[in-house]
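Below are the structure tokens for one structure; questions will follow.
A single protein chain has been removed from this complex, and every other one stays in its place.
So, chain A:
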Amino acid sequence: MAAADSPSAALRRRDLCSRGIRLAGKMRADVVDLLDAYVEQQGLDASASVAAVEGVPLAAVERWDEQTGTQRLLENLAAYRAFRTLLAQMLEEQREQLGEADAGLGRALAAVLLQVSAFAYHLEELLRLESRGIPGEEEDGPPPPPRLSLFEQKLRGLGVLRELAQWAVRSVRDLRQLAKPSPATGTAPGLAESP
């Protein structure tokens, strides 16, 4: 916490929050665009119902406003690490299926993947500023996905992107909450309670 009290740490935190908010906003906009392209390219129905993706925490949460900052950061970090893995898998499957036929979708997927990675980095930095240890990636990472059929891959991809869009919205809200001055940091004791 001492580091968080220093002016430079506060500035750094504010900058990370600000940048993270904008990154999450852009990521959501890009994911929405990507969803449209993905549905069209994969021949899916945009209104198709997709089951929850395994390994990804749900963006929707009860008592969101009661969460501590650390809890928010840790949940976000766990979610985006899962998205990073899933998106990398999607990108690999995309290349296997289409090769270089649809480079635009692949580039868009790669761009979203980069943004997810960048956002995860932001979250890690914020956790460092909170003087919190960063959980190991292997511990929190999703289990290796079972071998799925092509259609199931497409549906899973659609589900991943939809959940990512949801998480992007939530992340903006979480970071805005974190970016608030003292009252937000006043929830610091909550951080201690988090595992």
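Everything below uses one rule, namely that contacts are C-beta pairs under 8 Å (C-beta built on N, C-alpha and C of every residue); 3 or more make two chains touch, one makes a residue touch a chain; residues count from 1.
Rule of thumb we're sticking to: contacts and distances are computed from a predicted model.
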From "Interleukin-6 receptor subunit beta", "Sodium/hydrogen exchanger", "Achalasia, adrenocortical insufficiency, alacrimia" or "Golgin subfamily A member 7/ERF4 domain-containing protein", the hidden chain's UniProt protein name: "Interleukin-6 receptor subunit beta"
Residue among A:Arg19, A:Arg95, A:Arg132 or A:Arg173 touching the omitted chain: A:Arg19
Residue, one of A:Gln71, A:Gln115 or A:Gln153, that touches the chain absent here: A:Gln115
Contact footprint on chain A, counting only the chain that is left out: 19-20, 22-23, 25-26, 28-30, 33, 107, 110-111, 114-115, 117-118, 121-122
